[in-house]
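Every protein chain but one is kept in place in this view of the complex.
Naming follows writing order (A, B and C), and every chain is counted from residue 1.
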Amino acid sequence: MPGDPAAAALGEEAKPEQIAKLRKEMGLDQPIFVQYFIFLGNLLFKGELGLSSLTYRDALKDVSQYFAPTFELVTASMALALLAGIPLGILASQRRDKWLDHFIRLFTISGVSMPRFWTAVLLQLVVAYGLGMLPVTGRLERGVPVPTHITGLFIVDSLITGNFTAFVGSVRSLILPAITLALSPMAAICRYVRGSMLDESTKDYVFFARANGISSKLLTYRHMLRNAISPVLTQSSLTFAYLLGNAFEVEVMFSWPGQASYAQLAAVTKDVNAIVAVTLIIGIFYLVINLFVDLGYGYLDPRARVAEKA
Amino acid sequence: MRSNLSPSGMKRVKAISRLDGFYGEEIRRMMYRFRRNKLSLLGLAWFVVLTFVAVFAYQLAPYPEDASTPHFYEMFKPPSLEHLLGTDEAGRDVLSRIIIGSQISVSTGLLVLLLAVTIGVPAGLASGYVGGALDAFVMRVADVIFSIPPLVLALCVTVVLTPSLEHSMIAIAFAHWPWYARIVRGEVLHVKEEGYVEAARSLGASTPYIAFMEILPNVLTPIIVRMSLDLGYAILILAALGFLGLGARPPTPEWGTIAGVGRVHLPSRWWITTFSGLAIFITVLASNLLGDGLRDALEPQVE
Amino acid sequence: MTENLLQTKGLTKTYPIKGGLLGTKRIGTLRAVDGVDVEIRRKQKYAIVGESGCGKTTFGKSAIRVLDPSSGEIWFDGTEISKLRGESLKRLRAMCQMVYQDPSGSLNPRRRVKDIIGAPLHIHRVCSQVEQRERVKELLNLVELPSDYLYRYPSALSGGEKQRVGVARALALHPKFIVLDEPTSSLDVSVQAKVLRLLKRLQTEFELTYLLITHDLGVVRNFSDRVAVMYLGKFVEMAPTETFFGLHLHPYSKALLSATPVVSDQERRIMPKRITLTGEVPSPSNIPDGCGFHTRCPEKKGDICEKKRPDLVEVRADHLVRCHLYLNKY
Partner (left out) sequence: MLRVENLNVNFNTFDGQARVIDGVSLHVQEKETVGLVGETGCGKSVVMKVILRILPIPPGEVAGGKVTFEGKDILHSSEDELRTIRGRSISMIPQNLTSLNPTLTVGEQLTDTLVTRANPDLSLVQYYRSRSDKELCRELREKAVQILRDVALPSPERVMKSYPFELSGGMKQRIMIAMALSGNPSLVLADEPGTALDVTTQNVILELLKTKTREKGLSVIYVTHNLAVAAENTQRTYVMYAGQIVEVAGSNSMFSDPKHPYSIGLIESIPKLTGSDPQGIPGRIPSYYQPPSGCRFWPRCEHALPICKKEKPDSVKIDGHIVNCHLFD
């Protein structure tokens, strides 16, 4: 039976009776639907998902420990992608078909085309090894003590505790992985903003506002941007999911102790419960993000607000 | 002079007159817009070259036997005239492996897309046109798949099955079909509201007639555009899986796998990962440039 | 053979307004067409005039089962058709055709003119491929388009030409009855005139019966034999066209006519004094009690208008009005 977690846990040397015993302990000898109900019951009432075959602890608890680093990385990348992508998109739309637009276009298309691991390798080779400006791997620079655990997010924790060295250390460690991860969504956001800004510029209300003598700055940054940006926001929940997925490569490359390292290990050792836990956490995270995005969209687009009320 | 035209001549005249009109006109405009976009021509050129290289891989590779045979006495040679891109941990020529790997990367990418399209397009058509419970079902399934990043999905698949190139392809296709279902469904819902669909219905047309004769031709363009953009994405994610050791197994000369094996030897033996990554980058870039040009050519939004 | 080709009795079309948490609870009803009785004679050109949202298009589509009516009877050529299904409905489709308002939207941009006009022939399998081609050519000829248009796509046609293709498609199966849904509202006047002339010619040539749906009283005057004015899903006035333009009785008809901008002095002479309606048209999901028009009526009589629904009364020979002002014969 391929992918039998009991067999995988015991390794290739294990005897059949040992495997059978473990299968029984893990409840794998029950019919599949019974297994499913036991699983659901444990999950809903005990908050347990089942033992990880690697650590023999509850997989959900294991995963939640690995979640904070991933969250830190993904949030930083998302912020970076939005902060760089939106202004670049606006700039490109305003210089449409000028050299700056073409340059941004080439840059963004390259951004989505770079394999993450390759970006990481290049950054590490040039910035870290070559120039020695930033740490190569890890969450903190070597020798910097870990800040007191409060949220699990090093940057936040070090700020709360006023630990300046840890703060600088964790920010410096975060820069390269965050850039690697942010490059592709940033490019996507930039292209999207450019397209929807150009779309907006042909709308009737823009003509009317211009005919009313409104200043072009106000028109661009207040009136058009508001409309152009709301679809970008609806996309951002998908972007988040996308980042979570791509964080795997980045975490492996930068030895970032997040979900990916855990999941990759789990995948190699066929730790089913651990994989389920990772998937579950990501699913929940996706739902939460979706909720926030919906709220944000309601703020930006009044039509959505009313549709909800009705 | 008209009477002098032979029947075959008449036919030819008709054939020519058939070319103008919508498609003839559209094709001319399309070519114009596509050509205006020099970068997408570059993308197209790269794919032409790549196809050529993939077909004649064993003829073009300087050391064709290096696809599998190790030469341990030549380990980790840096790039030189003899080995343009150096050699790997088993003394194999990196350039040769990349050239031979082109067969795998391009064909698997295409296969994944084909698989995703064959599931996604009918699902989207049915869900958009029939609606109701079927629509709700398909879209909920799609939502669930959307909420799981493709890499994680691939992880799950490889845990249940064993890591291999085939399994990673299945996993990616599975993660990807909802995109097509969603695009097609959206287009169908849009087209369904068009007057000509109502007109066909009021003429007494059956559901299959409407779906295939009236709706399908109108949703093809976005699918083609999406596919050309997705080819790069599929190649990218296959490479990522290979890199993480969840796709093709070494010593398969798959680009991602080559890079993944080379990672261990960073930073001193930098050439293995760097050059295999470069091959992936250029190919994906070409696919994106091509798709971008096609989108501008087929779906002009801002004119 | 009865004298009426199409007759509706109490034809009603309602739409549920969905709401609630899951959007499945029915929280109201939108009455688009509200109990319409109409008799359309053979070879008549019957016009329905009203403003957007009054339900005139919904009525036209419901009458020939492009939409399914919610209640009421429809008699077509002596048969009750409101419940037809399957093959018999398909046969009805061949007899009743429609020309749509938006000529670009109603023609598939990816199909050639020959396929668009040939579609009804193909769907109803009335003839072979070769015959179909001949018939399509004949139809093109009929709507005064050159036969090299066969291989064109709609995008290569002007608005008027597209509408001619739409007319040719409607004629393909030798129908008896055609619903013309604002056939010229998107066309310029010089093109509109030509399309209307074509429609008139075809009507006499093939003894067609038309139901014209429009908002343009000028078109009504010059095209139709009989006119019905619609407001909030109900007919408020029905009369032969000549009679109507000589004497319009319902306050809404007067307002409509007086608001129509005109170019010539002769027209200005027959116009009622300009009436400016205040307020907005009530939503068809919330039709006022009594007479639907009482909220905007400049000639409101009093309480009775707010409480009692007026009936459609024949106030003169062949002239029906739904208004409390004309309870007694005129």
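The rule we apply is simple: contacts are C-beta pairs under 8 Å (C-beta built on N, C-alpha and C of every residue); 3 or more make two chains touch, one makes a residue touch a chain.
As the structure is a computational prediction, the values presented were derived from the model and not from experiment.
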Options C:Val33, C:Ile74, C:Leu257 or C:Cys305, residue touching the unrepresented chain: C:Leu257
Of C:Val219, C:Cys297 or C:Val321, the residue in touch with the unshown chain: C:Val219
Residue of A:Ala20, A:Ile150 or A:Leu218 touching the missing chain in the full complex: A:Leu218
Sites on chain C contacted by the missing partner chain, in the whole complex: 51-52, 158-161, 188-194, 196-197, 215-219, 221-223, 245, 255-267, 270-271, 274, 276-277, 280
For chain A, residues in touch with the removed chain: 202-205, 207-218, 221-223, 226-227, 230, 300-303, 306
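Everything that follows uses one rule, which is that only the chains that are shown with their structure count from here on.
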Inter-chain centre distance, chain B versus chain C - centres from mean C-alpha coordinates, in Å: 50
Whole-Å gap between the CA centroids of chain A and chain B: 24
Residues of chain B touching at least two other chains: none
Residue numbers of chain C (touch at least two other chains): none
Chain C-touching residues of chain B, taken from the complex the two chains share: 14, 17-18, 20-23, 25, 194-196, 198-206, 209, 213-214, 217-218
Residue ranges of chain C touching chain B (in the complex, touch as defined): 61, 64, 66, 89-90, 93-94, 97-98, 100-102, 105-112, 119-120, 123-124, 148, 151-156, 166, 169
Chain B-facing residues of chain A, complex: 2-3, 105-106, 109-110, 112-118, 121-122, 124-125, 129, 195, 198-199, 202, 238, 241-242, 244-246, 248-249, 252-253, 263-264, 266-268, 270-272, 275, 278-279, 282-283, 286-287
